[in-house]
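Worksheet for the structure shown next.
Every protein chain except one is present and positioned as in the full complex.
Then we have chain A:
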Amino acid sequence: METFINPKSLFHLLLLPCLLLYSSIAYNSSPVEAAMHTNNWAVLVCTSRFWFNYRHMANTLSLYRTVKRLGIPDERIILMLADDMACNTRNKYPAQVFNNENHRLNLYGDNVEVDYRGYEVTVENFLRVLTGRHETAVPRSKRLLSDEGSHILLYMTGHGGDEFLKFQDSEELQSHDLADAVKQMKEKHRFKELLIMVDTCQAATLFNQFQSPGVLAIGSSMKGENSYSHHLDSDVGVSVVDRFTYYTLAFFERLNIYDNASLSSLFSSYNPSLLMSTAYYRKDLYKRRLEEVPVTNFFGSVMETIHTDAAYKALSRRNSGRFEDEMSLDQSVHHIERRMLIKVNDGDEIHDINPEGEEGACKCPWSTFRNKFQKAENVDSLVNYGLVAMIPLLVISTWLVQ
């Protein structure tokens, strides 16, 4: 069969890349995405009451210490602790909280600032903090005063289950509630990027309902799995830290504020056999490549310095440099792709609860295409790929005409 290119199909061939280019430029110029990274916030929540949940408070305080050490100031940290462990009468070490049995590090220190504590830690208050719908009398220190350029770290720990997280043994935060709150936050321009880190049983199920762009979520365990505590301190009498948080901290203890460790290196540092659960992360709503995002993007407060020749030029410069990121987002939003950290040997056990399984084969060519798409350095290669993609269409149309 000889190939015959008629002028009609040639026109089609030229039109397609043009359309593609146009759409990506149009997306790029949308005003919402114009915000620069302005500041970092952290919302750290311990939802468990009672002494035997000491480890949850230690988890939260460890994260509090880490983000403070990496540069987020106290006024931009909302710390919610459901119970008082430090001055609890059962605590042998008053005003001290430890997350390791070697007792080398007092997490409570002299400078801890707890914003919500005790009975105040409720689902209502939590959602109020996220969405910013407070009573007028509520002081600034209890509000999340983030803006459209904020990167927010939301850390939650407690007892959870399939698509819920218990608050104080009396209330539940459903995954729908959380997704709605995040959606509202997005609509109110309360964040640019949001990292949700959850250390509970079946933490991954809490992320199922998210739809808002810019959300990255990591949980300590998959559906049907439990998250376990790390070790017991026989002096304190209870377990003092959870596994997921323990290994998160182990990762962060090596870092300082100037380190460039990427989020993917954090996410790949979780070893399922040490965790006794499978850390799961959902990144389909997050546009940037995790290899390029430093952990201090969320866990620290490192501002990007832009050198400008004149004042007030920074914004326009950044926009032009963003071109490639936007295109990859274009694709990834529509084609839900979830990755997880599963070792090959225990892969088939979890496979049936794996959302990847549902999408099955249709995902593979898309992902390869996407990967190639991302690698496309400039418009020339884009056109080349467009041409290649047009070949089967061309063949079919010529065959049909004959």
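To be clear about the criterion, a contact is a pair of C-beta atoms (placed from the backbone, for glycine too) under 8 Å apart; a residue touches a chain by one contact, two chains touch by 3 or more; residues count from 1.
What we mean here is this: contacts and distances are computed from a predicted model.
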item	value
Protein name, per the UniProt record, of whichever chain is missing from view ("Presenilin", "GPI transamidase component PIG-T isoform X2", "Adaptor AP-1 19 kDa protein" or "PTAR1 protein")	"GPI transamidase component PIG-T isoform X2"
Residue among A:38, A:141, A:268 or A:308 touching the omitted chain	A:141
Given A:49, A:68, A:128 or A:186, the one touching the chain that is not displayed	A:49
Touch residues of chain A, complete complex, unshown partner	49-50, 82-84, 86-88, 93-96, 108-115, 117-120, 135, 137-142, 168-171
